[in-house]
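Apart from one protein chain that is not included, each protein chain of the complex appears where it belongs.
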Amino acid sequence: MTDFPWLTAIGVVPLIGSLVVALLPKSKPMLAKQIAMIVSLVVLGMTIAMALQFDGKSTEPFQFVESYPWIPAFGVNYSVGVDGIGLVLIALAATLVPVTILAGWRDIEGDQESEGSVKGYFALVLVLEALMIGVFAATDVFLFYVFFEVMLVPVYFMIGRYGGPQRSYAAIKFLLYSLLGGLFMLAALVGLYVVSIRQLGSGTFDFLALVGMDIDPNTQKMLFLGFFFAFAIKAPLWPFHTWLPDAAAESKPGTSVLLIGVLDKVGTFGMIRYLLPIFPAASEFYAPVVIGMALIGIFYGAYIALTAKDMKRLFAYSSMSHFGFITLGIFVFTSIGQTGSVVYMVAHGLSTAALFLTAGFLMSRRRESALISDYGGVNKVAPVLAGFFLVAVLSSLALPGMVSFIGEFLVLLGAFERYIWVGALATLGIVITAAYALRLYQKSMTGPLNPSLEADGNTITDLKGREITALMPIAALTVVLGFYPAPLLNVIEPAVDRTLEIVQVDAPDSGLSLDGLSSEGSEQ
Amino acid sequence: MTEILPAEGVFSLLWVLIALPAAGALILLLGGRRTNTWGPYLGILTVVGSAVIAVLMLLAMMAEPAEQRTVIQNVYDWVFVGSFQVSFALQLDQLSIVFVLLITLVGALIFIYSLGYMAHDPDRRKFFAYLNLFVAAMLLLVLANNYLLLYVGWEGVGLASYLLIGFWQRKPTAAAAAKKAFVINRVGDVGLSVAIMLIFVTFGSVTFQDVFGQVGEANEGTLTAIGLLLLLAAAGKSAQFPLQAWLLDAMEGPTPVSALIHAATMVTAGVYLIARSNAIYNAATWAATAVVVVGLITIFMGAIIGSAKDDIKKSLAGSTMSQIGYMVFAAGLGPIGYVFAIFHLLTHGVFKAGLFLGAGSVMHGMNDGVNMRRYGALKGVMVITFITFMAGYLAIIGIPPFSGFWSKDEIIHAAFERNSIIGAAAILAAGITGFYMTRMVAMTFFGKKRWEDDVHPHESPKVMTIPLIILAIGSTFMGMALLFWGNIEYWLEPVVGYESVPTPLPTWVYIVVTLVVVIIGAIIGWVTYARKDVPIEAPRGNLLTRAARQDLYGDAINDVLVVEPTYKSAHALTTFDNKAVDGFVTWTASFVGDLSKRLRRSQTGFARSYALSMVGGAIILLVALILVRLS
Amino acid sequence: MNPANYILLSALLFSIGAIGVLVRRNAIIVFMSVELMLNSANLAFVAFARMNGNLDGQVVAFFVMVVAAAEVVVGLAIIVTIFRTRRSASIDEPNLLKY
Partner (left out) sequence: MNFTPPAIDYFALSPMIVIFAAAIVSVLVEAFAPRTIRRFLQLLIVFGALLTSAVLIVLNAGTRTVTGGGAVVIDGPALVMMGTIVVLSILGAALMAERSIDPVGDSFAARASSLPGSEDERQLTQRGYLQTEIWPLTLFAVLGMLLFVTANNLLLMFVALEIISLPLYLMTGMARRRRLLSQEASLKYFLLGVFASAFYLYGAALVYGYSGSIFFPEIAQSLTSKPSESIVVFIGMGMLIIGPLFKIGAVPFHQWVPDVYQGAPTAVVGFMAATVKVAAFGALLRILYVAFGGVRWDWDPLIWIVAVASMILGSIVALLQTDIKRLLGYSWIAQAGFILVGLAAASPAGLESTMFYVIAYGFATVGTFAVISMVRDANGEATNLAAWAGIGRKSPLVASALSLFLLGLAGIPLTSGFVSKFAVFVAAIEAGATWLVIIGVIASLIAAFFYVRIVVIMFFAEPTEQTASVVVPSAFTTISLSAGVAVTLILGIFPQPVLDMLSNAGLFLR
């Protein structure tokens, strides 16, 4: 391991980049894009370089650790570091940003903003990238919270300033919802700090130190709620999801990709990184409730997606359903389930990106209409587009051979290990998922060509080189990782096992002793 | 006990079997229009390549002693989390090799046939790409050495079938049928996934040899559960009751697809799964019984539907259901049945492919018309098609020495070894088979011309007829070849086991009875459809006929029981989400807003009311203070 | 004699002043009521000064008088300005700033 401050560097580069972009003269939107693109690629390169040095076998909880005092008065440090989970999520972010920049190349000219906003958008994207990397890299809870909250601001502007007709409503809804969660988390954060003062003499936010404490269960339960609330809204978990459809429907495809593909992962990431280790007792106590919410979310989201008339809303609800799976995997406390969840996070990031971007390209060819009924028979005129759309749809229904399958199956298996009936029940979700996903594909891509598509100047042309270049890596990753997930599993599993060690829930007794038809044997 | 050998020599090419067609598919899909000209040939080449390798492997395997015919090739570690260790490993044994041969050889023939059949389709390239994808997935399915990898192949063929059913997507019906097929199969997949989980939780592994090695130690309840779940999966893939509804619509796809996927190979995957898991079923009697029941029900459903349809492909599809019913049925009988299930699977694969391609050739000549009531008297026009079709016909109804006779007869015999009643049922079904196949032949090739005016029937080109001929030869001799020369039961025995139990009556009795019943059925068919004129407008028909025309109300039932409730509840949920969940959020917002409106009023702007509120506030505070004191 | 009486008196005056502020419209009178309240406080201070036997209270009283005088200056200035603009000394008149 080198002592080069990788994480800080990776975080700072996009910040500088955004500054440069923001300071460009308004007259050069093209330059802004190019610079943004280059910067994001540099970040991607650095991330890969870092990932290559990551030691999957290491026994250290975190790698590439840096720590400097920041606000000693509150025991706050600027300390960063990654374990396998953080690493893959940072990699996900670093991958999706260039993709979205490339995909959003033309999106911004579209609207009659002051031309300053072109560079503005890309500057915001870069800021967001920096913050996303920060939030996954932070090992100081306060620092995490800071990133967690500040992230809202760029997203808020990205939705509210570059979006559909209802954008400012969506933006405010998003912001207030997230702030609500964030503020309760703040309260819990303060509580945690006070506890640490009482237990450790001097207050601290250092993750490992906090994990070291044993907080009495009742306090845990209170603090847990504070954090969980924030994460549940972020992730979005039923019933805290209603901001997501609006946000997704009103924002640019690129924004949605970063929002749902990466940002919302902070919720589930937070659960696995902070909730479980710091509040083990509370996590166990609340697990049934959370699992219940997750199950409801799985079916609720899928069912509503079945009737959705608006593509973007459909994606939003399907994401909700997927987040149900992810959360489920986390809260069954099995190494299989949690590994599955993390894999699923990555997979969902990729599939969301594929869906939103392809749909975005499609919509850009028909006056930004997201109504499924406005399309149909597209694959006759735009086979390549339809092809990518199909890949996206399949990866979101977790077709075996795609990485999402690995995630989903592991989650289900993990759940099944612990509570047979929960696992079995959740498995039914895959049917509805297939139903709505294929319904979308059938209605939009197959059948006779929708007359409105030739009418009034909408001519659906097939994808251009730029668009294909944007989608290709995602599609490739989806399939390659589906057949060869080793790169993910190698780094994720150790991290997950460490978490479980802390939570100290003993693995469900599997094997021949188990009486397969009764769940008693498997419940803890 | 058979020992597992590492893949050496020719077997080291195991992965190539799959890689070849997969590569073909990839090139064709990514290559785009550039590959239009040479694409199809590439597709054929890859499959032929796999076929050649397969044959070499067969020879190599025959050289080995029976106990050393199982080779495993561990390609790489695939999924590994904690105790869940699954590697991407391929297993070739007597069972999988026969499947590999069936898939590659029949596949190759159908590929060639498609050259002619799809000659005029602009998207031929895509068609072949999908076919390649299918072959690759199917090979993965039968070569996987663990359930999870099998699952991948299982879904892969599902995807291929989805793409190919919907190949003519301009037809909304095709798109709908494709979706339907996938979704119904998904139900089966639930069975498979849960089965895999249960298997893992029970045995701590999902590789075949580990699981079958420990079956003895698991309790029967668990095994029954696993068995039933696997049966659910099989029912989905093999269009068995109650998941049969998709197969008939699947005929929307191009005929070669119906021949390869929905007759010869994919739909038999369920049988493979059951036969592969024989260890589990042997230990779980109830599950096995369930298999028999499902098989039996489907035999009759398929036969009845086949007897009523006027659409030649759907009629064949019905018969496919019924024939696969036979296989499942046989597989359910246990060690006495497995081998014959596979045996029938192979013969059926060949002759049903032949029949379908024959039907395709007919349609080709009839402007893609499928209504048999508009056929008739084609025997003179398409001689080759007619002859080859007859071979398939005699094979399926089981007239000696055609292949179907041997395999079906063995199944019936095995049925009697278990229980005379089901045996009788099997014979009866054979009779119905005789009826509907005769009906088909009669309506198509005999009787008067009932052609539409603009149709000018003609024989198909060589590229189509040659595969027909080969398949016809297969349908004629394959049965004997496998039974007497290849003595299939002993070939498969090491994998699926084989035993024979004495039957109450001597064997020849069953043979005779079966033949008599079949011939009776055939005669009825002949009398009704060749002797009399076939009305062009279908007569109303009796209750059963009408029901059968509606696929015995399979769709109707699904709609009432599943589809409509689902959509209803989905709509209900949507309203709930908007009104209740989101409604609460907006309500809160507006509530605070109203509060704000009211509270603003308190700021009257009159200095004296301000003063009043100060005094009032002061008093309240002081009172509070005093109360605190006193308490 | 009991100092309580002085306190009661001062409380009475204070209340009268407060009520005056609340009920009277004329700015001048309102202002006078406030002065009354201040003076009631003075009374209390002086009484307490005697009770506690130190001079602080009385000193305060003197300061308060001065302050009150200052208040009068400023207050009248403001009230007069308002009066000149609105031709009325009612404190309910200026009512543009509300809600």
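First chain written, first letter: the chains are A, B and C, and each begins at residue 1.
The rule is simple: contacts are C-beta pairs under 8 Å (C-beta built on N, C-alpha and C of every residue); 3 or more make two chains touch, one makes a residue touch a chain.
Please read these numbers as outputs of a predicted model, since none were measured by experiment.
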Whole complex considered, the hidden chain contacts A, B, C
I need the residue numbers on chain A that touch the omitted chain, in ascending order.
70-74, 113-114, 116, 145-146, 149-150, 152-153, 156-157, 160-161, 167-168, 171-172, 175-176, 179-180, 183-184, 186-187, 190-191, 193-194, 197
Which chain B residues would touch the chain omitted from the figure, given the whole complex?
592-593, 595-597, 599-600, 603, 605, 607, 609-611, 613-614, 616-618, 620-622, 624-626, 628-629
On chain C, what residues meet the omitted chain?
7, 10, 14, 17-18, 21, 27, 30-31, 34, 37-38, 40-41, 44-45, 47-48, 51-54, 56-57, 59-60, 63-64, 67, 70-71, 74-75, 77-79, 81-82, 84-85, 91, 94-98
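Simple rule for what comes next: only the chains that are shown with their structure count from here on.
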Would you mind checking which chain's mean C-alpha position lies nearest the centre of all protein C-alpha atoms?
A
What whole-Å value do you get for the distance between chain A and chain B if each is reduced to the mean of its CA atoms?
36
Roughly how far is chain A from chain C, centre to centre by C-alpha average, rounded to an integer in Å?
65
Distance between the CA centroids of chain B and chain C (whole Å) is 97
Chain B, residues touching no fewer than two other chains:
none
Considering the complex alone, what residue numbers of chain B touch chain A?
29, 32, 76-84, 88, 148, 151-152, 154-156, 159, 162, 166, 169-170, 172, 174-176, 178-179, 182-183, 186-187, 189-190, 193-194, 196-198, 200-204, 214, 217-219, 221-222, 225-226, 566-567, 569-571, 573-574, 577, 581-582, 585
Could you list, by residue number, the parts of chain A that touch chain B in their complex?
173, 177, 239, 241-242, 300, 303-304, 306-308, 334-336, 339-340, 377, 379-380, 384, 387, 394, 399-401, 405-406, 409-410, 412-413, 416-417, 420, 423-424, 427-428, 430-432, 434-435, 438-439, 441-442, 445-448, 483-486, 489, 493, 497, 507, 510-512, 514-517, 522
The residues of chain C that touch chain B in their complex are 18, 21-23, 25, 30, 91-92, 95-99
